[in-house]
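Only one protein chain is missing from this complex, and each of the others stays in its spot.
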Amino acid sequence: MKDIVSEIDDYLRILFPVHRSITGEGNRETLRILQELIPIRMIEYPSGQQVFDWTIPQEWIIRDAWIKGSNDKKIVNYRNSNLHVVSYSRPIHKKISQKELFTHLHFLEDLPEAIPYRTSYYKENWGFCVSYNDFQRYFSNEDNFEVYIDSEFKNGSLSVGELLIKGESAKEYLISTYLCHPSMANDNLSGVILTAMLARELMHRKLNYSYRFVFLPETIGAIAYCANNQEAMKKIDAGFVITNVGGPGKHGYKQSWHANHPINQIIESTFRENEIDFITYSFNIHGSDERQYSSGGFRINAASITKDKYYEYDYYHTSLDNLDFVKPEYINESLQIYIEAIEKLDKNIIYENIFPNCEVMLSKHGLYPQTGGGLLPDDSTLNELDLTLWLLFYCDGQISLFEIAEKLGIDIHILYTTAEKLFQKNLLKRCDF
Amino acid sequence: MKDIVSEIDDYLRILFPVHRSITGEGNRETLRILQELIPIRMIEYPSGQQVFDWTIPQEWIIRDAWIKGSNDKKIVNYRNSNLHVVSYSRPIHKKISQKELFTHLHFLEDLPEAIPYRTSYYKENWGFCVSYNDFQRYFSNEDNFEVYIDSEFKNGSLSVGELLIKGESAKEYLISTYLCHPSMANDNLSGVILTAMLARELMHRKLNYSYRFVFLPETIGAIAYCANNQEAMKKIDAGFVITNVGGPGKHGYKQSWHANHPINQIIESTFRENEIDFITYSFNIHGSDERQYSSGGFRINAASITKDKYYEYDYYHTSLDNLDFVKPEYINESLQIYIEAIEKLDKNIIYENIFPNCEVMLSKHGLYPQTGGGLLPDDSTLNELDLTLWLLFYCDGQISLFEIAEKLGIDIHILYTTAEKLFQKNLLKRCDF
Partner (left out) sequence: MKDIVSEIDDYLRILFPVHRSITGEGNRETLRILQELIPIRMIEYPSGQQVFDWTIPQEWIIRDAWIKGSNDKKIVNYRNSNLHVVSYSRPIHKKISQKELFTHLHFLEDLPEAIPYRTSYYKENWGFCVSYNDFQRYFSNEDNFEVYIDSEFKNGSLSVGELLIKGESAKEYLISTYLCHPSMANDNLSGVILTAMLARELMHRKLNYSYRFVFLPETIGAIAYCANNQEAMKKIDAGFVITNVGGPGKHGYKQSWHANHPINQIIESTFRENEIDFITYSFNIHGSDERQYSSGGFRINAASITKDKYYEYDYYHTSLDNLDFVKPEYINESLQIYIEAIEKLDKNIIYENIFPNCEVMLSKHGLYPQTGGGLLPDDSTLNELDLTLWLLFYCDGQISLFEIAEKLGIDIHILYTTAEKLFQKNLLKRCDF
């Protein structure tokens, strides 16, 4: 059996060249490849469907695109990089002056080797992206060009991958990633692969809570999914938007909208326990699909654990965000942090003491040393009797286990073991189960 | 057209000599003169009317008063200062010994040139107020005096001036000033004139909220007004008691009873933006009519912006609080602060996002740059797109615009412009409208 880093490496290589967008065959192909790992259900939302304030667009098909210079040589060729064409460019084929072409040409003077990534989803337009080096070499001294984009719009659908992993409780966490960015490794092929690996891992575990995994195009995909799953989504309290997890830079996390929500404390405690230095990004209204999930109608506390967060690294949204920049080892590091954080989230149960009137008779339930009157044990560390008593004291059907653990200054895993013993003995009940 | 400082100066001179009290012709005359500026409605509450725990008193008429010494010369003469007579003194005319007179004579040893201001509204009594210098000169060496007070009590009414300035919302702010103090310039002719000027200014503006202006005698007037307008007054959340706004000393403000109410933050931000040094006076149960408005039955957050606050200056409640002490320029400074604070209050709207489910499609509403994928703009300052997104995120029908502005560290005027654009585009609705 392959080790996980090699697996990640394989999927990086297979999926990197696929031309994804907000709709289209590239997205479906990506989801089909991920089905090798996990049983993703593919959902299609038809073009023209109204989803809240938005409309599902037509599918965009891109077959070829190039620009020729005066000597009839192709100086830009879509076959070399699918970033060369502005996403959702309309078809065009004509001779064109330098002046007119330049209004459709994107490059980055500050990063001369990089092809930038540009889109025009909702305004009919066309365009090319080139490196500044190529721009200087091929474009600055010529007056006339021939441009060709063989694209097409047609009624089709927007594709979403969904996987519901059932735990004992029907209460769900949301785990969302976006697959609309073509051929950029950190943003967000890294997130797509991590999410699939994470889902596979959780499928093999006995879980307390349920996990709703979604793979969808950013913004329009999240909106379409929310609109088509309102009831389920409005019940969700927290989750993750998995993105930008494979760069060489620092670990970090973007907080969910409510800074005091346990999900943020759980992420921080996970970093600290692993002695990982991390950057905290406050919630900001810019970002990824937490914009949709945090909106007034949903208010899901969605956080992102990152390694080289979007906006923050030089190669962001360019062709240099490639397989030289991203390493499978980095993705695996992020994966392990996600797994540990979810292990805690999964144990963050709200219990309620079934016998709230006075203490239960601990010895009757096999929970007490049997000769009384001794000294209190050294209380510099809490022993199991302490935890038992504190749990029976605190658990009122309101406070969550992580909150009790924080009050007691103790690891949630240790407290969970005691809580589950009390649950097995029918002293605590689990709320939301 | 006259400039505002000259206007203030004129009204100071016209109104200063009028003998005001808690009832009477002087109050009505004052209101009639203010009617040159604004269409005050005059309300009369008849003597004997029960208002909560109080009873509207009879009107007090004062025609003349003097004290003669042994040589039959008037050593105190009401014609020289209406402060010489204790307000609501009963009529008297008799020869009197030094010993008896002294129990009815008020002066200030520490401020020998000042005639103090004294009242006896609710206990039948009579008295004179003199400067300590006069006391020493005319009273200390004589044994017999003749006192004369030609006053009268009769059933009449307590007069209140009211002006309702309607804004788009029926929700009101209260703006109250008291006019019962005779011939003292800072306390409170300054407040009366500022209030009238402020009302005239607001009448010429398009306002979001409505403003309930009242000119009334302190305490009994505020109580009478509350008792006769319970329903309206119990709906009011905040406002101002305008008083002591024209002295040479420092600017300051007395906080409303709930220190965290936005009105207090708005006042402070106004001072800071104008780089005005100011004193903060915590809410205190002594003071002016905020005592009534803050009581349990109303709990209006009423603040006072002051310049030389009552209690705090040497000439307080004496004849030295006169037109040498108060300057129209000072009153105008206070007026401008009030206007700026009210401009903010008037914009402190609670909005609600009409499309709370996910983000709206900004480009469809003309709110988004049309080629996607670019870098995040330098976020050291918030641009209009940022403000749009934050407003749509925050506006939930609960949080007020000033509170959002504080969270974003931005001026409410700037945020209001964006909010109103979203309101015009039917993305936000205004609550309480």
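In order of appearance the chains are A and B, and numbering begins at 1 in each one.
Heads up, the rule we're going with is that contacts are C-beta pairs under 8 Å (C-beta built on N, C-alpha and C of every residue); 3 or more make two chains touch, one makes a residue touch a chain.
What you are looking at is a predicted structure, and each value in this text was computed from that prediction instead of being measured.
Q: Which is it among B:101, B:223 or B:427 that touches the chain not included here?
A: B:223
Q: Check the options B:90, B:118, B:171 or B:365 and report the residue that touches the missing chain.
A: B:118
Q: Give the residue, chosen from B:78, B:316 or B:338, that touches the chain omitted from the document.
A: B:316
Q: Which residue, A:71, A:140, A:260 or A:357, contacts the hidden chain when the whole complex is considered?
A: A:357
Q: Which residues does chain A use to touch the chain missing from this display?
A: Chain A touches the missing chain through residues 353, 355-361, 363-364, 370-376, 379, 386, 389-390, 392-393, 395-396.
Q: What residue numbers in chain B mark contact with the hidden partner chain?
A: Touching the chain left out of view, chain B contributes residues 52-54, 86-87, 116-123, 125, 127, 219, 222-223, 226-227, 230, 257, 284-286, 291-292, 294-298, 311, 316-317.
We take it that only the chains that are shown with their structure count from here on.
Q: Could you tell me the distance, in whole angstrom, between the mean C-alpha positions of chain A and chain B?
A: Measuring from centre to centre gives 57 Å for this pair.
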